[in-house]
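Following this message is one structure expressed as structure tokens.
Just one protein chain is left out here, and the rest sit where they should.
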Amino acid sequence: MILPRGVADLVDFTWLIGGPQGSGVETASTIFSRVCAKAGYQIFGKREFHSNIKGEHSYFEVRVSNKTVRSNSSAVDLMVSYDAETIFRHYSTVAPGGSIIYDLDMRDTETVDVATMDPYFKERLHAEIRRLGVPPTVRGVLDAAARSGVRTYPVSFRDLLADLAEQHGNPRLKLMKRMYNVLGVSLSAGLVGLPRDLLLGSVQDVFSKKAMVKKLNADAAAHAYDSGADLGDLAHALAGAEKLPGTALVQGHQGTAIGKMVAGCRFQSYYPITPASDESVYLESNEILDVKHAGPGSISVVQTEDEISAIGMMIGAALTGVRSSTSTSGPGFSLMAEALGWAGINEVPVVITLYQRSGPSTGLPTRHGQDDLLFAVFGGHGEFPRIVYASGDIEESFYDTCLCFNYSDVYQLPVIHMMDKFLSSTTVTCPVFDPSRITIDRGRLLDSIDGEYRRFQLGGDGISPRSYLGLKDGIFWNTGDESDETGHITEDPVVRRQMMDKRLSRMDIVLERVPEEEQAVCHRTGEYTIVSWGSTKGPILDALEMLESEGVSVGFIQIKMLHPFPARRVERLLEGARVVIDVESNQTGQMGKLFSQSIFRRIDHYILKYTGRGMTCDELHDAISDIIRGGAPHRTVLMHGS
Amino acid sequence: MILPRGVADLVDFTWLIGGPQGSGVETASTIFSRVCAKAGYQIFGKREFHSNIKGEHSYFEVRVSNKTVRSNSSAVDLMVSYDAETIFRHYSTVAPGGSIIYDLDMRDTETVDVATMDPYFKERLHAEIRRLGVPPTVRGVLDAAARSGVRTYPVSFRDLLADLAEQHGNPRLKLMKRMYNVLGVSLSAGLVGLPRDLLLGSVQDVFSKKAMVKKLNADAAAHAYDSGADLGDLAHALAGAEKLPGTALVQGHQGTAIGKMVAGCRFQSYYPITPASDESVYLESNEILDVKHAGPGSISVVQTEDEISAIGMMIGAALTGVRSSTSTSGPGFSLMAEALGWAGINEVPVVITLYQRSGPSTGLPTRHGQDDLLFAVFGGHGEFPRIVYASGDIEESFYDTCLCFNYSDVYQLPVIHMMDKFLSSTTVTCPVFDPSRITIDRGRLLDSIDGEYRRFQLGGDGISPRSYLGLKDGIFWNTGDESDETGHITEDPVVRRQMMDKRLSRMDIVLERVPEEEQAVCHRTGEYTIVSWGSTKGPILDALEMLESEGVSVGFIQIKMLHPFPARRVERLLEGARVVIDVESNQTGQMGKLFSQSIFRRIDHYILKYTGRGMTCDELHDAISDIIRGGAPHRTVLMHGS
Amino acid sequence: MALRVADYKTDVHNDWCPGCGDFGIVNAIQMALAEMGIERDQATIFSGVGCSGKTSHFINTYGIHTLHGRVLTFAQGAKVANPDLTVVAVGGDGDGLGIGAGHFVAAGRRDIDMTYIIFDNGVYGLTKGQASPTLKLGEQPKSLPKPNLNYNVNPIGLAITSGYTFVARGYSYDIRHLKDMIMQAVRHRGTSFLDVLQPCPTYNDINTRDWYAGLDMKDVAERHSRIYKLEDTGYDPAVHYADRGDLDEKISQALIRSLDWGDKIPIGVFYKNEHITSFETRMQEHIPNYIENPPARQRISEEGSPLTDVSGLLGSLLV
Partner (left out) sequence: MALRVADYKTDVHNDWCPGCGDFGIVNAIQMALAEMGIERDQATIFSGVGCSGKTSHFINTYGIHTLHGRVLTFAQGAKVANPDLTVVAVGGDGDGLGIGAGHFVAAGRRDIDMTYIIFDNGVYGLTKGQASPTLKLGEQPKSLPKPNLNYNVNPIGLAITSGYTFVARGYSYDIRHLKDMIMQAVRHRGTSFLDVLQPCPTYNDINTRDWYAGLDMKDVAERHSRIYKLEDTGYDPAVHYADRGDLDEKISQALIRSLDWGDKIPIGVFYKNEHITSFETRMQEHIPNYIENPPARQRISEEGSPLTDVSGLLGSLLV
């Protein structure tokens, strides 16, 4: 359980590294995360970056604790930076008592020298600088930070590199600014007393491909670590914690990717798009699969010409009886709207993993958002059954991926698995995924045919036995038109009604048969209860623990099945809730609309964020507190993050 | 006002003609409609047809009255048929006291001989025939009809044709089965006493292109009319009515097409699709426009390679300051989902005319449905402003088209104008469209630039002055990414929020500024009140008049603005309504969801139809009566129509 | 028991217009399937949307009537997942070369082992006769309000530049020849493309059966069928050597012939290249046992338990 900052025995430490995109910030943060995790800490790390390949500002925050952490906090304890932009953008988030390691060389850099800072940010920065009464330089803002109790550690990255060049007898090394990252992370590790061997080990792991580079980086790390250790008096801040066995360090896309492997997905089509394609690239990189009692299996990953083709190919593959999926983001999903309905009318089990990002249109393509929910639920012309299912964190996403495939097979419909950029760009520690908890249920998929076969046989619960292309004697037809039991076109009004009812009755069946806890998770109930979905789970749980430690108990219902909406369960769980608070990362409170249309109840308060940045537990904590205190507006908009 | 069948002085007569598609049924019904309209009657005619070019069954029902009629009734007064399928499909809808003119030659045709009757219909037919205890032939079912009080008139179409061949000295005419249509309509006109000269005039109008054919058909009509007049004793059934001045006979697509011309739409892109493309073809056929005080204008109609291109081209054209639109149906609209968001984020005024048909997927491509509403409201990833506006009948659609262009210009957003197949395949009499009632409001479209220009200037009500491509000094940028005031990309969180709020605040502004009656029309309120939208208006008004004549008063609120949803107005109008009944042509009650999510109130009863056939006033009347009588289920499904 | 043509027919009522060229194509497909002895449940016909799209309902194999313009995407997905299937995709000219042109180009690059047949009637049949992409500039079949404003696409040329390795044309009223083309196409390893000239008597009153037969030609003495067979002229479509010289020659001659129209319209094989690595082979380079153990043959669970063993990957994640 997270306690407020300063409670004894609790480690709750946030590290931030920033720099131009493409310069290696990601590598540095990978190393830091690994070291902390190996040192026994739980971590939550998240990356923010521009829609740009090189040069724009990117940063990574890692929260480190000896308890579970599931979100970022608004305050930073240690920031390391070798570029001015990082300082300008983040100095004010460093908490009093926190620290900044920075590059001496940039002390005199002025705000106007930083071309990548857009005018809007600059304007706000200048206002702040004027208020602080300091010069518009790195030195100026650092002085201001120091005044408010932040420790600032100047370091000459150039000198460190020069030392290394000398050590290796290679003067060209002096120019390798890329190495600033390893230096930065190692300085940090030294300063906070992370175990030195873990750092060196992690650096070597990360650069394992080329021996030369590996050695060089390890030497740099060692040297910088030692310099860091000399810097100050935080030596025991992160000296280590008791390691939980079976802890994994996972990245955002690995939950769904490994979930697909285990679930038996053997075909994935995709068209590149941020933040979805990492998953497909990971699958393709690991396309050959170990299979128990058999030779290697594999997943065919096909990069298509567009998302229309991606969904078409996925459906074609699924018709052969293969578990098939695609992975995309908003713009790609828009292009899939038509074929989604085809899968719906033909009862084809497919899974679309929808990694949301900020819309509308191209929007903020590398930023977070939860704004595709209503589109996932209502997208595509006409009416057809589908399931929309959302995971709250990476660990869940592994198990949920397998559930989604089961749902699609058992109920014979397309499943849209809602993920988002918050999840995809996170690195966290969590209990390693446990495939033994997975069950595969292929529903009424046939493996042989007995007698006459009709794909869309009416009767019973309306879920017909399913043949597949190539199955002996299992011939069927499919069509986007309304069809009869064999799958041939019909315009008969009576059959039309039967078929519409057959398909759509599945929405009730799903709510009846899917276990209630899979539909909505009740974390707690209370007079004030939060309803939410997807990746807000982490910040909410962290905020609720903060409130708890203040003696305030707030309920939380995490809705996982968004469509069909588990109205009865949610209604029942909310019986004792006087005030319902909807937390979402979008502008219009989309889930709140599903909620109200299903249970005819008003949302009392909305807490929304749509800047493209994820919620921190602090800002959420404050917003909830305000509501409980009374007088908060109907709609609170969160703004933290650069 | 429509009174129940049989009330003195009221003419309420339904004529039905059927035959294989492509054989001329449409021509026949056009002639019949024109004759009735010219004779002073109000008419409502609607065509049902298969997704097929030639051979499948198609039929047309024309309801004729001396009062306004807005829908079909379930019962037919006179049916004319020269093919067996028409008899088999429709004999049972002919009301006792009604009449059937049929072709002697087909008397012995058996049900099994009719290949185009699908097995499901045949099965039901056979069951009915068994119940009636007649042979499975045309003669059999006609005997049964006669027993229940239907007058049957056998006619030899072959002989009529032979007479004509003789008259023209051209034996080949005997084989021209196409002419059966003119014969059928003329027999009907003769039987019911429609003025002979009007018939001959209409026939000549319809065949005005080729002199030979015109003459031939006119002769055929004259001859058949006389034979018809000799048939029976209905001679004064439709002898004529007092003609309302300024009455037009219009077809479904003409309201939006002529509306576009008057509204100043000068660019229309489209990709062929039923039932939307008739409008585009009509526009292209009439592309050169008379313009007051100027030389001819024109509308550029571009047939594109797909709907993605159609929406892209429309947006491109709109950016030049030209009022631009496209017209499509469900599958095409699905493909437009992505670019719709682009228009939204860039505040481009465009109008998409969405002629709905039965989905999902290809669905019943030539049948009616209102199942794209939630998709129109929530389609496209991310959140952006839009207006979804629905017309209730063809007359409205003319005025609404002009409103939609004004909305798009004034509020700078995409407008989706909801139409449907019920409307598009209807032919009705109505007061001729009055362009003098139209106002054109282009909102803040600039015609010159004064000083520095920023397309997305913040401040004020958030609606910025609009330049267009090619305007002197009006340079701007657009992007699908989040952008700043000039239209350049930004990822700044503060600007992001400002821009999201700027755009989405327009939803409130629309509800504030659009006159309330344009948002929702209150036809009447009551303890029982119907809420509905779009083309159900006609059947509802007709059903309510039937109820009224029985002394039952039921309210009706027609919601035209579906998004943003006029919650406050609807809520207020419904204050006195104890029971709210939602009438829609879909399976899931889509508008009901918008209703509940906006005003947190349950729909008490749904009356739904999703067989692809439009509602008749009778079946709606019965369903409402059942509800009022008590004990009706929560959801009533209507089934009339073949 | 050997399968006969009749075995490949369904009893679905065929509602194409009398005289429609589509009938000949369906017959030719059924004849080709029978002659090649392909088991009914080992073949799948994928179709697009249009009159032509109904084809899959008339053939008694697996039949997937997809979406307008998307037939190639469904077909390719199925074939990659189950390379044992015989996959034939069919659709209209609007379907394949208008809305579907992007997939047409991409499929050429992939060159998966399947056959694609376009029913080329110059119009959008099912939506009532608008211009299709193969209609020539300025032509005005009866339901166009104005003459066609656009140039036509050249299906043969487009296929060749897109990378199709077998490119041919048939005529729907020469069923034996067409059947032969289909058999060659199905047997070819790689994506084979077949453009079938298909009169639409209802809407295309220009390129009618009589027109193809040359019956409209003024000079009666000189009248001849507009259609001739490439093979009758000694034309050799095949790339014989994997060098640039032969390739250049075969591509150029095919493109030149593809521009022929009017009084001399070639049918037959325009281009054939067997020197291209097949898709399966390319897949094998990534997945060594792809052919023996493609997605469709893999078992994924045993009594509900997953068979995939990810312990290696998971181990690498442990800290």
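For reference, chains read A, B and C in written order, and residue numbers begin at 1 within each chain.
Methods note: a contact is a pair of C-beta atoms (placed from the backbone, for glycine too) under 8 Å apart; a residue touches a chain by one contact, two chains touch by 3 or more.
Note that the structure is predicted; figures quoted are calculated from it, not measured.
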{"item": "Visible contact partners (per top-of-document touch definition) of the missing chain", "value": "A, B, C"}
{"item": "Touch criterion as defined above, residue of B:Ile31, B:Ala145 or B:Ala263 at the omitted chain", "value": "B:Ala263"}
{"item": "Per the touch definition above, residue among B:Leu16, B:Ala37 or B:Ile599 touching the missing chain", "value": "B:Ala37"}
{"item": "Residue among B:Pro435, B:Pro465 or B:Gly526 touching the omitted chain", "value": "B:Pro435"}
{"item": "Selected residue (touches chain absent from view) among A:Glu305, A:Glu516, A:Glu548 or A:Glu571", "value": "A:Glu305"}
{"item": "Among C:Cys20, C:Val87, C:Met114 or C:Val153, the residue in touch with the chain that has been omitted", "value": "C:Val153"}
{"item": "Touching residues on subunit A - with respect to the absent chain", "value": "22, 50-56, 115-116, 118, 271-274, 277, 281, 284-285, 287, 303, 305-307, 331, 361-362"}
{"item": "Chain not shown, touching residues in subunit B", "value": "34, 37-38, 243, 246-250, 254, 258, 261-264, 266-267, 269, 286-300, 302, 304-306, 308-309, 311-324, 338-339, 342, 402, 429, 432-433, 435-436, 438-442, 468-481, 487-489"}
{"item": "Interface with the unshown chain - residue positions in subunit C", "value": "97-106, 108-111, 133, 137, 146-147, 149-154, 157-158, 160-163, 244, 247-248, 251-252, 255-256, 259, 276-277, 279, 282-283, 285-286"}
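As a convention for this text, only the chains that are shown with their structure count from here on.
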{"item": "Pair of chains joined by more contacts [C-beta pairs], B-C or A-C", "value": "A-C"}
{"item": "Whole-Å gap separating subunit A and subunit C, where each centre is the average of the chain's CA atoms", "value": "43"}
{"item": "Geometric centre distance via CA averages, subunit C-subunit B, whole Å", "value": "38"}
{"item": "Subunit B: positions in contact with at least two other chains", "value": "50-51, 118, 331, 361-362"}
{"item": "Sequence positions of subunit C contacting 2 or more other chains", "value": "49, 67"}
